[in-house]
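Every protein chain of the complex appears in place save one, which is left out.
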Amino acid sequence: MPKRKICVVVTARPSYSRIKTALTAIQNRSDLELQLVIAGSALLDRYGNAVDFIEKDGFPIAAKVFMVLEGENPTTMAKTTGLGVMELTNVFFNLKPDAVITIADRFETIATSIAAAYQNIPLVHIQGGEVTGSIDEKVRHSNTKLADLHLVASEDARERVIKLGEDPEMVINTGCPSIDLAKYINENPKLDFDPIQKYGGVGEELIWKDGYIVVMQHPVTTEYKESKKHVLETLKAIRELDYPTFWFWPNVDAGSDGTSNAIRTFRELEKPQNIHFFKNMDPLDFLKLLKNSKALVGNSSAGLRECAYLGVPVVNIGNRQYRRGRAENVIDVGYNEQQILEATKKAISREHFAASEIYGDGNSGEKIAEILATVELKYSKTITY
Amino acid sequence: MPKRKICVVVTARPSYSRIKTALTAIQNRSDLELQLVIAGSALLDRYGNAVDFIEKDGFPIAAKVFMVLEGENPTTMAKTTGLGVMELTNVFFNLKPDAVITIADRFETIATSIAAAYQNIPLVHIQGGEVTGSIDEKVRHSNTKLADLHLVASEDARERVIKLGEDPEMVINTGCPSIDLAKYINENPKLDFDPIQKYGGVGEELIWKDGYIVVMQHPVTTEYKESKKHVLETLKAIRELDYPTFWFWPNVDAGSDGTSNAIRTFRELEKPQNIHFFKNMDPLDFLKLLKNSKALVGNSSAGLRECAYLGVPVVNIGNRQYRRGRAENVIDVGYNEQQILEATKKAISREHFAASEIYGDGNSGEKIAEILATVELKYSKTITY
Amino acid sequence: MPKRKICVVVTARPSYSRIKTALTAIQNRSDLELQLVIAGSALLDRYGNAVDFIEKDGFPIAAKVFMVLEGENPTTMAKTTGLGVMELTNVFFNLKPDAVITIADRFETIATSIAAAYQNIPLVHIQGGEVTGSIDEKVRHSNTKLADLHLVASEDARERVIKLGEDPEMVINTGCPSIDLAKYINENPKLDFDPIQKYGGVGEELIWKDGYIVVMQHPVTTEYKESKKHVLETLKAIRELDYPTFWFWPNVDAGSDGTSNAIRTFRELEKPQNIHFFKNMDPLDFLKLLKNSKALVGNSSAGLRECAYLGVPVVNIGNRQYRRGRAENVIDVGYNEQQILEATKKAISREHFAASEIYGDGNSGEKIAEILATVELKYSKTITY
Partner (left out) sequence: MPKRKICVVVTARPSYSRIKTALTAIQNRSDLELQLVIAGSALLDRYGNAVDFIEKDGFPIAAKVFMVLEGENPTTMAKTTGLGVMELTNVFFNLKPDAVITIADRFETIATSIAAAYQNIPLVHIQGGEVTGSIDEKVRHSNTKLADLHLVASEDARERVIKLGEDPEMVINTGCPSIDLAKYINENPKLDFDPIQKYGGVGEELIWKDGYIVVMQHPVTTEYKESKKHVLETLKAIRELDYPTFWFWPNVDAGSDGTSNAIRTFRELEKPQNIHFFKNMDPLDFLKLLKNSKALVGNSSAGLRECAYLGVPVVNIGNRQYRRGRAENVIDVGYNEQQILEATKKAISREHFAASEIYGDGNSGEKIAEILATVELKYSKTITY
């Protein structure tokens, strides 16, 4: 029997940790063949060059696709997506996969969905059914309506996808593969590397071994003109806090230029003594860093997802994760220096929490691969009501 | 107060009749400004050059966008869509509309949706919420999930869009503007032109004044390799019927080359004496032709929509209109010569039906313009459940 | 030693016969590896589906690229080229060839040139240095200025490329591979197939065995609005001539819709009894057909090139081949029914000519492969003066 060819498209650094254990599980099965496509900001140095980690992890890459337009505004986001449709169409046409996987809800993921769906290739959507703010909200549910099989990360998500008119048999809660990594970290929590020594970055040499926090704040596309102002509140709060901080640069998104600029200017002018900046980190190292931190501050989905399982306190800022399911480790605050400062102090003072399984029990990669190997693959559907 | 700029994108011949009376109503209001973009196959001679009718009707055109890739297969459909995203993004960026209208469910309509939604321009979707087969089914509901305001054509559609998680206040049943045209035709039913004299076309000179039928059969994208075989059944049935027939060439869609080829070959080899072929017709003339026909045969949505109001008997073939709401005028058959022949005979023998209002009462254009002028325009939303 | 990877991009039917024997010669060498990319109209049924002949000839295809925009006007020609640049860039990036070959002067060939030159891949231009009218003239010399190695088809061309400031060592007269095919035909001239039986086509069953002519007329892009009028002169002349005629549909070019339309309409209305139409033919079969014909009429470069070696009389119409080197077999005429008619009568009455070697001696394929295997490959140059 010929192997099923499963084409996975990774377009950004965070998507990689949301699929990594599934990639391994696909590779390990004799009835599946992995066709890995690396595209978009995952190829770009400015966004942490995820491709380097992927290659280091030993995954063979079937095709690379440069598709990100410069400008980081809504116009270039749309054009990047259009370009992605064209390029990925060509890639799928030549790779001839039996199924294509599109991951979550970043704006460019709909390019994968269109390129597959229009070519009558069964489309699998990972991590649909969640709720947030931003353009991601529109993109996620559109991906659902283009996809044939839905592998969701929580019960809540499963119910929502079914409500969206999808056949319940094609909606399966596998949990999120990022939780598989978190489980591994919970079992191996030791921070066995020096982040500054291993990853360089810019900013102060910190005395961090007695306690540190992590910050990661992305722009919100539907508020992209405020991205500068928003991140400034966080910058001021963190400087005021004066606690050792590892800060990660934002993803490519409309407004990230605003965010990046604000950070850059703040650094030049204010020379904050308690912050060190990183562009990227191996996903496992990043989770270890989180696990050993006092708290994560910002609006990364890792705060709601991986940190739920890791038990790390989280200060979640603004609308980006609006209504996404969260465990007890999360404190929500607005774009407000004082609120951020207070909440972060509170988070630092807390103990870590027990692992929550709302996003999976740590075995998602295997479950996903098993389903991909055995489910009946279709590329046509009609709404259930 | 500045006028609201309403940008309408027409990408194909049939979309024009589904929006025409709304265009007029927009133009007639002092609080709205029409920005009309003509794109895709609406610019192409091979697909009936809809742009000529639009210009003849006196609508000013803000931009024209060539975007159709040759090949008429799933791969070029996807690329056309990607190209459309890129081009339309540029067009909207330079026109700066207050709202963009995307029409119905053709594959390339999602390009309009992405170009608007990603640029934070309020997106209005016309004729969402219906159910059919084919890739259109996926595209239609994805358009819904990208759109902020839904102007649907039936109660059934309204309920479905709300079930899809849209805010009920943003889902309004306006009916379909194509019914406005049908209403005009019901009031002015006289066939006041000679179709062959006015539109040329190819094939036999028919004696049609004592009765004729109309055929319009498009390929179904998810079955595009069978398009040749499918249309052949219809061709054989119609030749066998030996009744005067006006046949319209198909739209640009994956498989239309198969459909077109089959028709062309059949003509060359079989020289059917009872069929005359047209590439296109002014929308009003087309409706008059339908109104005065004995029946419409094929799989055009006009059969379920305009013909419901016109009361013309319809033989609907295959899966293209699967589950779309229909009035009593429709007989459904498979891709089967014998079934088509029998059903068509039956349809010809029937009286016309009374007008059904399931797709509107003939005043949709005005309603749409009124809503566009007065509704609060947003570009952000979250699912209702 | 690793094989040199030679990537050849074929974008249209006529380009294939201009490179075919070189493809074979590349494949036969142990020090070269062929990477064949089929793109543009070579993939399209409407333009004779060259890809079918290429696959039948047994060449493995490394990638296929749909890139032709519909519309056949100057605007879509330009967009097709832009799309070609983007797609071919991706293809070369993933194939990593040691050299790329771009063929002759069709508008889309500059896409191959840019995709290679900008990525620092040595670019080989086949058949530069000739002179014609139309946009081809601009494209050909631009290709020369982007290319690093020039394999030209005549002494005249060699001198012109050197005058253009290219290093004489990188300009080599290999002759044209199409002449290799012509040589084979001169040695095996028998018409061993029935064209209508083998290729179908449309139009009358002709009694052609006692003598026939071949017509092939393409639109001229810089005169594209006149294409309809121009081909009509030829159509009228050929009908008036009333001699058995095999007529080939035009290439995809701005205006070919005009040309095709004119032919289609003429057929419908005038039903010319002496013309049979073909969309395509295997290159060798086409040359056999030419060899056994009384004359070739139109503006195909085959008239000046292959027919020089075959010795077939040619009536060359209009500006498309303006100033391209020609042997004594060519009669030049304007777009004028009477001139075409007279010249064709004269051509038919003539004996065939002796083979002229102005475009090569029939061994070009081998020469090209030898050079590709041994020349020093560079991707940087400066003008010689």
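By written order: A, B and C. Residues from 1 in each chain.
We take it that a residue touches a chain if its C-beta (ideal position, glycine included) is under 8 Å from a C-beta of that chain, and two chains touch if they have at least 3 such contacts.
None of the values given here were measured: they were computed from a predicted structure.
Visitor: Which residue, A:D148, A:D257, A:D285 or A:E366, contacts the hidden chain when the whole complex is considered?
Guide: A:D257
Visitor: Quick one: say which of C:L43, C:I114 or C:I238 touches the chain that got left out.
Guide: C:I114
Visitor: For the chain left out of this view, which of C:Q127, C:T222 or C:N329 touches it?
Guide: Looking across C:Q127, C:T222 or C:N329, the contact with the absent chain belongs to C:T222.
Visitor: Among the options C:P14, C:G40, C:P97 or C:G133, which residue touches the chain absent from this view?
Guide: Spelled out, the listed residue whose C-beta touches the missing chain is C:G133.
Visitor: Footprint of the hidden chain on chain B, which residues?
Guide: 63-66, 83, 86-87, 90-91, 93-94
Visitor: Suppose we count only contacts with the excluded chain; which residues of chain C make the list?
Guide: 74-75, 77-79, 81-87, 89-90, 93, 107, 110-111, 114-115, 117-120, 131-133, 135, 137-138, 141-142, 144-146, 160, 163-165, 221-222, 224, 322-323, 379-383, 385
Visitor: Name, in rising order, the residues on chain A that touch the hidden chain in the full complex.
Guide: Against the left-out chain, chain A lists 41, 43-46, 66-71, 73, 75-76, 79, 83, 202, 252, 257, 261, 268.
One rule holds for everything that comes next: only the chains that are shown with their structure count from here on.
Visitor: Express in whole angstrom the distance between the two chain centres, defined as the mean CA positions of chain B and chain C.
Guide: Whole-Å distance between the two chain centres: 41.
Visitor: By the touch rule stated above, which residues of chain A touch at least two different other chains?
Guide: 83, 86-87, 90, 93
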